[in-house]
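One protein chain omitted, others in place.
Here is subunit A:
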Amino acid sequence: LFQYCLSGHPTLPCNVLKFKSTTIMLDCGLDMTSTLNFLPLPLVQSPRLSKLPGWVLKDGSTFLDKELKECSGHVFVDSVPEFCLPETELLDLSTVDVILISNYHCMMALPYITEYTGFTGTVYATEPTVQIGRLLMEELVNSIERVPKAQSASMWKNKEVQRLLPAPLKDAVEVSMWRKCYTMPEVNAALSKIQLVGYSQKIELFGAVQVTPLSSGYALGSSNWIIQSHYEKVSYVSGSSLLTTHPQPMDQASLKNSDVLILTGLTQIPTANPDGMVGEFCSNLAMTVRNGGNVLVPCYPSGVIYDLLECLYQYIDSAGLSNVPFYFISPVANSSLEFSQIFAEWLCHNKQTKVYLPEPPFPHAELIQTNKLKHYPSIHGDFSNDFKQPCVVFTGHPSLRFGDVVHFMELWGKSSLNTVIFTEPDFSYLDALAPYQPLAMKCVYCPIDTRLNFIQVSKLLKEVQPLHVVCPEQYTQPPPTQSHRTDLMVDCQPPPMSYRRAEVLTLPYKRRYEKIEIMPDLADSLVPLEIKPGISLATVSAVLHTKDNKHVLQLPPKPPQPPASKKRKRVSDDVPECKALKPLLSGSIPVDQFVQTLEKHGFSDVKVEDTAKGHIVLLQEAETLIQLEEDSTHIICDNDEPLRVKLRDLVLKFLQKF
């Protein structure tokens, strides 16, 4: 059992497991924090951004001033943003048999894997994961493709050059591996390789391994995975939540009795309480709007936004915000809102019950109906006619590097009346804001990360009791900025095994048994013998068939009848066909009874001699000698086969076969 670790990002994992004879990739997360090193892509020509000065080296050389720009003391790459891919050199990715996806955030690197590595296997994911994953990819592709950029910077990536750059560019890892965004045809090709699965569905892989998705409680259709054979069980826990938000609750019970539990996707903000953050979000939003300012919420088009809209639905009337327009701007805004209403089976109990009425499970349907919430594919078109201020805008991308959010940052950044509220935890908000500095607008940081925190993890581990825990190295030490907080790490016994990018782990486990099926006719032929109270045994001699990793035992074929023809046999025809071993024997032979038996069978001249370890039984006429000892019997005789066989069978009567 090996684990190849292809991603260093704990919440955007990509691991490959070699389990029995299968190669299984667990998630393929795409690390997008690399985009923070790039300049934003403005939808409308931005004089501010285009006037930024080129970066000059200390020695005055200017050869990088076309590629790198300086803004408020930070240096940015002026180029199409690029993403940090999972490791592709650690193992041959064309040998991957299946990819298991845990949630829609963890599949963003899928097109790079399925379209560029010779991958020929199958991807498994739930229906909401695929549908919403598609929306996220569509939004990503759309927001990058609609701002064509002539320049593609690459000089700075040269190792010699990169050494000279200021942090964080200097320390960026694997820059030669950074890639531009994929295209829609590649997304479609990748998604066509996905097979839909439901929670608790058992999926057989090559007869050797069974994989099962379980509800993880984090997002619509999000799953943890059980990877098991009859005797080994690996649980892959990725992005799970115990909070009651909209998705179906996490299935913890099925994680019990794991040999190995791989733990990824914990909360990125362990010190923030999501409920408190939602409260802060609402009050900051209300305050800004009341003061006549606008609120910008950079967000993904699915996920936490549903919960925020639900909170606002309950909040706006009491806060006197019923006349403030809420805008949701994304090329996939409409689809996301529509899709959220049709996945009743994947929702928490309360929302499921609503569908039985039948009512839409999410109240944003009502917000849309009453015109309080309006959605647009982009800032162009209808939106520019309807746009009224002050207002609240939900739009992407949370990195503030591309998407409609760039426009609102440029538009509202100058005024201190406006507020940008960060709710997505994936990007450091200070880094996200860097290319917009100096900024007058207020910035509020309310990261809402519903994934497991360390207290919940230790409770979970106590509950499900895995034999071994494997996790990213980041979880085995306190966060770098809070080194005294030893409570902010995974604590379990035995201590977790940790991994980092580009490492190969050998996971501990020992397999001792395998499943085999005994065919009914063979089972009928077995003769069980009770050897001790409650324990029976039967010797089995059978033919072993192995096909598709399944083992079956059948009755051995009857020995072929001796050929009736009178054709002379060659000596070698008689050679025993198989080297079948006879069973082992156990027990001992009481000499008196044995002699009696011999006499009963017509041996009249039996003589017994005692030896140091037992007895010698002599059959004088037959010149035969039988040594009887505690754990052995030795028959020494002339070459008289009938006699030998007779003696053999008499001896066997006293012994048990194994």
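To be clear about the criterion, a residue touches a chain if its C-beta (ideal position, glycine included) is under 8 Å from a C-beta of that chain, and two chains touch if they have at least 3 such contacts; residues count from 1.
Criterion: contacts and distances are computed from a predicted model.
Only one of "Integrator complex subunit 11", "Vacuolar protein sorting-associated protein 16 homolog", "GTP-binding protein TrmE N-terminal" or "Transmembrane p24 trafficking protein 3" fits the UniProt record of the hidden chain, and that name is "Integrator complex subunit 11". Contact with the chain that does not appear here is found for just one residue of A:Val44, A:Met184 or A:Ala523, A:Ala523.
Of the candidate positions A:Ser46, A:Thr183, A:Asn334 or A:Ser428, contact with the hidden chain is made by A:Asn334.
Interface note for the absent chain: among A:Ser318, A:Ser604 or A:Asn639, the touching residue is A:Asn639. As for the chain not pictured, it touches subunit A at residues 127, 197-202, 212, 230-231, 334-335, 338-339, 341-345, 352, 355-356, 358, 360-361, 511-520, 523, 526, 528, 531-532, 534-546, 551-554, 556, 571-572, 574-576, 578-588, 630-639, 641, 644-645, 648, 651-652, 655, 658.
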